[in-house]
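Structure in structure tokens, see below.
Every protein chain but one is kept in place in this view of the complex.
Labels A, B and C are assigned to the chains in the order they are written; within every chain, residues are numbered from 1.
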């Protein structure tokens, strides 16, 4: 009954060759103007719609929610067949995962029927309202409040680091619904439309000029109870899985990642050395080789850990091992690229704009070690949840949230 | 009245040229046989006696204790004049500092008169009985006990990591005299002769074959109360200074360090690359340059911190900054040397014995990050005592020592 | 290593593990410190009976693997060798056995292979050379035609178990290109000298060939066309080295995790201090990545797909992180960790030696760049995206 891998491959190949343009989409932070970015979002929606119409979206999503009801192996086949083709990369993370996966796991039948088909069609782009100003790594310490008002909830507070919220449609939002219990036991999760009254959006400029991130101010935002996901005060049950999905997005079968997408990046390293005039220098060549080894080791790790989780050899917190490796490898690769630039690393001519791009990437090196959970949090999780070392003792354990020391107020 | 620097220099130069042989003494762990080591100890005593007879020992020690009553600047002059001459390097650390400096600071008149002249003559070599098996970095958690018995103290317990105790004469020993108060308030310091009855010595073989370190077992060792330094139960007042002296031995004016002694080591790095056949390789050359920069930065730091402490700009805990830098630089230099070895780093011919020595040094790379206080302890001190960050909360604070959790017993 | 073993592989791993626990425990290993061979002959023969030397040789030549992936089977042994810092010429013998199985003459297979498979005989591969040819793949030693045979002159270094070996498979240049010869160690003109090493039980030799005359029958493969054989030998050696390193790293990490939980400092277990925890988290990451890339390399060699690239990536990555991981393990032990009586250094030694023979970290990084360069030039020439 279910489509075989070979059948699926044949169908996907035929459709893709006919409908999906050639090209590679990837993300370079802060490289586009607002207009370009909006065009790109529109193109992403179109590509998503194209794939949807060919029955190539929601590979693992049950058919009743508009998906294909197939397996991770089919998803892999799709990635292979999509090699060298444009893809709706802006709709992968966080829309497909963690947002859609959270709705799929915790949503009511009604919620799933409403949102998942819309997501798969490219009609709804979702974001995460998780971090807060002053919250740092302590996501469960959320201070955005949701107060019950009859059949509705009234949200007040502020969320930050929402990627691309200014062109998105909906968000998952973690809010505090009970202040008299320890922090993990007083949270709930809501679905919030960005066009709701009382949602004000402020764009944050990053040090490299990118304005992709937003801060939202929520003032008396009214949300029907039907937009709540999971039980009241039990939001951390949802939140833990949410963050697991977030950490493991890089290997999720719910996202489309055309095969070979990263190979170009690997090749770039040698090309960078070549372009910087250092391809004949053993010192530069060793750096290139070091980077290559790191990237390949990273790739193998990203295959190994999910397999170990699937087989039960490791628990699902092991996704943080991938995250941590990604942070460390990313940092080193960024530094190696910068070193390869030589004197162009500080100031460059227009002709060397390709090199200058890497100098700017070094400037924002830490962005990827902060966004999506800091390296430090990943180390906490790996040491405590993977290696089983003693938990860090913190004063917020077991006390009502309102009594937790907060330090001086942040803006 | 006091001898001017120029007068001192002239006197030192004349004496040294006439009496002190040319040559360089330095320490390479585990490189000597027992016989060679004992010969070397004897030679060190002779050299010390020679210097003593020329009025060139105890530069800062008051004259009534057999010293010269001069200044750190005179000590520096002596180092300069000793450049290229043999020196009693085995009598510097821990004999001159921290042991002699502790006696000088805390000893009674009688104690000082008895031991300091003997030390300066080369008659007494001192060691530190500080660490304990199972004690790790927690020196103040000493479990060696000293129980009062009339005018005597009875010592029982075990001390470990005593360098060269098998050829030394005396030791400072930190022991617990009170178990009913928090750990820092129940310690006392004693002077213990190694030939006392009940002192049993066991030599420890290190991974590189060196047998320099010892473990002492103390069984009912009787020590007169006149061998106690500082007040009963106030040993931590002595201990803190003791450890300060230990940490800053590298810049102490009480030790003799012929000028230029380390220059040879710097040069060796290039020679090593040359010998390993890699002197024409930019990759190797960059490593050599990196090492050189680190060594020079280390040298400047070792001058800067004591100056800052002297001027009151930093507190005396800043010595740990030097210790930490030493650990980090030492680790990197050891690794760089190892990398320069190429394929000889794992197996080498007798002809390449010079290179093999560095391979073995890499094997024991961590020795210098453990002995004399671990890197981790240095980081604790720098963060808490120099930067003023919050103290680590540990369960041994403010509770009687006998109630502190100890974990499973160690041997 | 492989998270998914077949049942037969599990059984084989278990047998090997228990044999090593019994016959190659750390005390036994320490006892071999000054032993000339570095291993007990009977131990090695019994290991061979378990299959340690037969896996990489086809059944038609007397060998046999556990699964349809002989190299994967072999990495199981190598991994356990690492976990126990076990003695014995595992890599040396298997590389030569595989080479003979692949390209040996019928006579070589009949006269030499059986003794390797039974553990009676030992063979080793001589490839590395002294400066300035000490970089990976640098071969200056020459084979020159001499009547119907060949004359061999040159020096080889780091020949594993050279002192125990009956035969040496030596890689040379020749007027027509790379060549390999199987030479008995008692051949006139061949001199073996013991080298010093970091490893306690592994012995290496310098082998000098001074006009060593060998008959044409000593040729392995075809003179001038040995490149593919040499490449395959290096791959096998690298894959086994990596499996061993990963085993040793696993052992070091396990010992350390137990230690930091048991050991109290300032009234708290060491493993509860965040600075220690964070470093252990990093180490766990290196360890898992090392497992991954080691498996990836074995897989790539088996499938003959990007084999050199994956082998070099594995050696470059594990060769850099392995020694660091073991040194961190030493550090967390404090004083006891740097003593001879503690086990940690056995694993540190094994990792260091494997990291530097058959290509150093730098060698393999440079080879990765060579490969990227070829791809990049090809990409620019062909105008296609990689």
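Observations on the structure shown:
One rule holds in what follows: a residue touches a chain if its C-beta (ideal position, glycine included) is under 8 Å from a C-beta of that chain, and two chains touch if they have at least 3 such contacts.
Just so you know, these numbers come straight off a predicted model, no measurement behind them.
From the options B:111, B:282 or B:397, the residue with contact to the chain not on display is B:282. Screening B:140, B:206, B:305 or B:359 for touch with the missing chain picks out B:305. One of A:97, A:128 or A:375 touches the chain omitted from the figure, and that residue is A:375.
Of the candidate positions A:5, A:73 or A:406, contact with the hidden chain is made by A:406. Hidden from this view is one chain, which touches chain B at 24, 84, 260, 263-264, 266-267, 269-271, 273-274, 279, 282, 285-286, 288-290, 292-294, 296-301, 303-305, 307-308, 311, 313, 321, 324-325, 328, 376, 378-380, 382-384, 386-387, 389-390, 392. Contact residues of chain C toward the unshown chain are 273-275, 277-278. Counting the whole complex, the residues of chain A in touch with the unshown chain are 131, 133, 136-138, 141, 160-161, 204-207, 209, 213, 276-277, 283, 339, 341-350, 353, 356, 359-360, 362-367, 369-371, 374-376, 379, 392, 394-396, 404-408, 410.
In the analysis below, only the chains that are shown with their structure count from here on.
Put simply, the C-alpha centre of chain A and that of chain C have 41 angstrom between them. Centre-to-centre separation between chain A and chain B, using Cα means, comes to 52 Å.
Along chain A, residues 282, 285-286 each make contact with two or more other chains. Multi-chain contact residues of chain C, defined as those touching 2 or more other chains: 269, 362.
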